[in-house]
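Showing just some of the chains, left in place.
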Amino acid sequence: MAGNSFGQLFRITTFGESHGGAVGVVLDGCPPGIEITEEEIQKQLDRRRPGQSKITTPRKEADRIKILSGYFEGKTTGTPMLLIAYNEEYESDDYLELKEAYRPSHADFTYEAKYGFRDWRGSGRASARETLARVAAAAVAQKYLKEKLGIEILSYVDQVGDIKADIDFNTVTPEQIESNIIRCPDQSAAEKMIALVEKVKAEGDSIGGVIQGVIRNVPAGLGEPVFDKIPADLAKAMMSINAVKGFEIGSGFAGVSQRGSEHNDPFEIRDGEIRTKTNNAGGTYGGISSGETIHFRVAFKPVSTIKKEQDTVNRKKEAVKLSAAGRHDPCVLPRAVPIVDAMSALVIMDHYLRNKAQNG
Amino acid sequence: MAGNSFGQLFRITTFGESHGGAVGVVLDGCPPGIEITEEEIQKQLDRRRPGQSKITTPRKEADRIKILSGYFEGKTTGTPMLLIAYNEEYESDDYLELKEAYRPSHADFTYEAKYGFRDWRGSGRASARETLARVAAAAVAQKYLKEKLGIEILSYVDQVGDIKADIDFNTVTPEQIESNIIRCPDQSAAEKMIALVEKVKAEGDSIGGVIQGVIRNVPAGLGEPVFDKIPADLAKAMMSINAVKGFEIGSGFAGVSQRGSEHNDPFEIRDGEIRTKTNNAGGTYGGISSGETIHFRVAFKPVSTIKKEQDTVNRKKEAVKLSAAGRHDPCVLPRAVPIVDAMSALVIMDHYLRNKAQNG
């Protein structure tokens, strides 16, 4: 109820602050018997980890995940899994400046308005470090979805600043996505994006972008009317990621200018199956999966932490100036790709179990 | 769990199909003592009602709302309210064609994939008629939010097809919105929009658009980390409305091209209060309200029901042709405005109660 849980049946509850003892997640409702290792989970976390390339924050966080419950002889047991990553030592003094000042576009002010006081070491609970817990729990779902159901989840950077990639989401592969440090499978665009991020970094600034999400081979029939539609739950999932400001599925905002006769996806028989000729809907009708690929786009604003000096105020309502100490991501997009994958997996896994309960 | 409920503490569960006995809602968790009449609820419903102008569907549905429980001597009692609108008589034969054929971009096929069979009279549970239940329940929330907390909720049509309005959301009034049948406060744009809708209607086609949502005077501190952020819950709420394909808050998709130094909202002291100079965030930081206006945009695709003949298939996997009998909305935007208002009210009311429980 206090907002730290996601999913109804495949349900995660995350905990932890950027500078407390640990960050992690309890996963309840996981099917028993899924074979998975800490290493497989770690592999997803490493895609999200700081310090993985020259265009991410140089912070070095090991983010080693441990499984402390719900796991026996290499398999999930069906009881709650605790996945935990301990925080490393830090110098509290590094953050003293933040004790009083509210960083622009950060949650310092709003958390304090809500709770009366705040953990001022780093971003506390509002830190994007929390998303490692989501990635860890989702790794279990991804394994199940892929191996038991053949569902493939991937995402990639489609735009950084004004640079747009040209990619067919129907054919893109995980290998193509991982082939460069910005995680954009259009190599030519990727080079320009990397150059832009380096420029922005040199300026002590940050830049936003768009991630394209793709979910293939979802069986028809997942999703619940009328509130828990797949697009609604994906939207919530993605909008809950730090720095996300927009979500669109299928034709999205561009589709508003179309006529119904253009936009509608005619049914046809293909390979003996009922399919659609086009997929402007993005893979669902009435919020329920059609069997076509689910495809959507997620807009990330430029990150708020920048090296450039900024005007702000402090708790005493005095005007002050702030500039970040420096270890920030000039562009979160490459590290956000596994987080988008994670949220897709959590949504689909949850809806798979929900549909099984009622209609399986 | 089966998707027909929304909200945690101010919780609605809707029921009803387009051609069953009734459509309505049970509202549980409503504060006691709210003075409201059936007429006040009806007023919101009338803004959503079919047949209200030449550019909406000519279907005549009375949509009379009745309060059957949780209400005594003109006030809410705190126990569950049943709000119900009985369906009118219809000729089942009108829908016989739909018994076999799957309408393009409708939920006929996906509901059948999910449940094994479907109520083929109209759109069944997937009908937008369900949204009257949301509007009815939200009318109670809107009254409370406005009178007890001074929170103002409104929305308007910002775009139809390629025609964009030019409106300052900070100053727009409910009266301006209601001043024309398309519900666009930019009169010049409104005229062009109406002309476009009439043209599309004459062609037997449909057209999409964008609604701008505005929520003013929300106190700082509403919203829950880390999943139940205000933007995440608004996104889910809006994406659960029929025909919605996109949601963006604050700078949204446009913001991805900005630098952090441009996009960040500097804090300042204004009238002795901590405020922000700009509001690119759209009224929240870390998902928690800042006290600034919450503003967002919702993309509606062109409605799927069109008069023009379309190719599709039927349950026997045969190719067939379909054309709607005629009584459809060429553009849902004007009727969707009160639904966007309703979903905003449900989200804010729920978060108000949740915050009160933990931090009040």
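Note that the chains take the letters A and B in the order they are written out, and that residue 1 is the start of every chain.
Everything below uses one rule, namely that a contact is a pair of C-beta atoms (placed from the backbone, for glycine too) under 8 Å apart; a residue touches a chain by one contact, two chains touch by 3 or more.
Here the structure is a predicted model, which means the values were calculated and not measured.
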item: Copy number across the full structure, from 2 displayed chains; value: 4
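We take it that only the chains that are shown with their structure count from here on.
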item: Gap in Å, rounded to a whole number, between the CA centres of chain B and chain A; value: 26
item: Contact footprint of chain B on chain A as seen in their complex; value: 1-6, 8-9, 14, 102, 104-111, 113-116, 123, 125-126, 130, 159, 161-162, 200, 203, 205-210, 220-229, 231-240, 242, 244-253, 255-269, 272, 274, 276, 280-282, 284-291, 299-306, 308, 310-313, 317, 319, 354-355, 357-359
